[in-house]
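One structure follows; several queries about it will come next.
Of the protein chains in this complex, all but one are displayed in their positions.
For chain A:
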Amino acid sequence: MQTKTVNQKAWFLVLPVLVLVAFSAVIPLMTVVNYSIQDTFGGEFFSLEDKLMWFREMLESQRMWDALGRQLMFSGIILAIEVPLGVFVALNMPKSGFWASFCLVMMSLPLLIPWNVVGTIWQIFGRVDIGLLGNTLDALGIDYNYTQDTFDAWVTIIVMDVWHWTSLVALLAYAGLKSIPDAYYQAAEIDQASRWKVFRYIELPKMMGVLMIAILLRFMDSFMIYTEPFVVTGGGPGNATTLLSIDLVKMALGQFDLGPAAAFSIMYFLVILAISWVFYTVMTNLDKRGM
C-alpha cells in the first residue's frame, strides 16, 4: 500500500459526496428518529420513558422477533448453499478463451434482472398450471404449492435466491483463483499434492480475501431483501416468509404505524451498522496484509 500524504484540503474533494449523502441519507434518517420518539397522531411525549415507548413496544412484540428469526434462518440457509456452490462452480469454470467469456456473461445475467422481474420469473416458473418447475413436480407426483404450503414457499424463495446470487460468489471466487500464479500449481505437481490439498493449501487461502467480501455482501443483501420474496409469496402463507424488510414495509406503508415502524427501522439499522463495522474491520485488515 502506498503511503498517503496528510492534506486537510482533501476535504474539499469529498465535500460534494458529503452534501449529497447528507441530503439523501441524513435528513431521511433524522425523520425516522423523529417518528420513533413521537406519537404519530398528534399526541406529545414529554418524559424520556414515554419517548422510548415505541422501542419498548417493538422489543416486546413477538412479531419483530419472529421476523428476525425468519430473517436469520433465511440468510443462514442461503449462505450455507451459495458459498460452497459458488466456489465449486468457480473451480470448474474454463480458465480462458471464448468459453470463459461465455460463462462470465451467462452467469452475470441473473444479477442484472430487476428484482421484481426475478420474483415474477420464479412466480411463473413455480406455478403448477403454467410453470415448468411446478408442472414438472406435479407430474412427478410431488405435492408442490408455494402459495399454500410453508415448506414449499421457503424452498421456492431459497432456490430463487441461489439462482439469483450464486453467480456473484462464483465470479468473486473465480477472480481470486485467476490471481494465483502458475508457479504455485507447478510446485504442487512436483510435490504430487492431491487435488484436495491443492484446494486446501493453495486455492482456498488465495481466495479468502474475495470470499470474505462475497460472504459479507451476500449476508448484507440477504438481510435487507424485500422485492423478490414479496413478489413470489407476498410474505405468506400466513406470515411464513415475512422477512424483516417485508414486515417493516407492511407496518410503515400498509398500516401507517409510523412510530413503531420507525423504532423498528432504527434497531434494524443498528444491527446492520454493527455488521458493517465487522465487515469494514475484516476488509481493512485483509487490505493491510496485502490481499
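Here, a contact is a pair of C-beta atoms (placed from the backbone, for glycine too) under 8 Å apart; a residue touches a chain by one contact, two chains touch by 3 or more; residues count from 1.
As a working rule, contacts and distances are computed from a predicted model.
Undergrad: Report the protein name recorded by UniProt for the chain absent from the figure; options are "Sarcosine oxidase", "XdhC family protein", "Transcriptional regulator" or "Carbohydrate ABC transporter membrane protein 2, CUT1 family".
TA: Per the UniProt record, the undisplayed chain of the complex is "Carbohydrate ABC transporter membrane protein 2, CUT1 family".
Undergrad: Looking at A:F55, A:F74, A:W154 or A:Y268, which makes contact with the chain not pictured?
TA: Counting the whole complex, the residue in contact with the absent chain is A:Y268.
Undergrad: Taking the entire complex into account, which one of A:L132, A:A187 or A:M208 touches the absent chain?
TA: Among A:L132, A:A187 or A:M208, only A:L132 touches the chain that is not shown.
Undergrad: Looking at A:I37, A:M58, A:L168 or A:I215, which residue reaches the missing chain?
TA: A:L168
Undergrad: Applying the definition given at the start, please give the residues of chain A touching the unseen chain.
TA: Residues 1-2, 4-11, 13-14, 16-18, 20-21, 23-25, 27-29, 31-32, 88-89, 91-94, 101, 103-117, 120-122, 124-125, 129-133, 135, 163, 167-168, 171-172, 174-176, 179, 189, 195, 209-210, 213-214, 217, 220, 223-224, 226-227, 244-246, 248-249, 252-253, 258, 261, 265, 268-269, 272-273, 275-277, 279-280, 283, 287 of chain A touch the chain absent from view.
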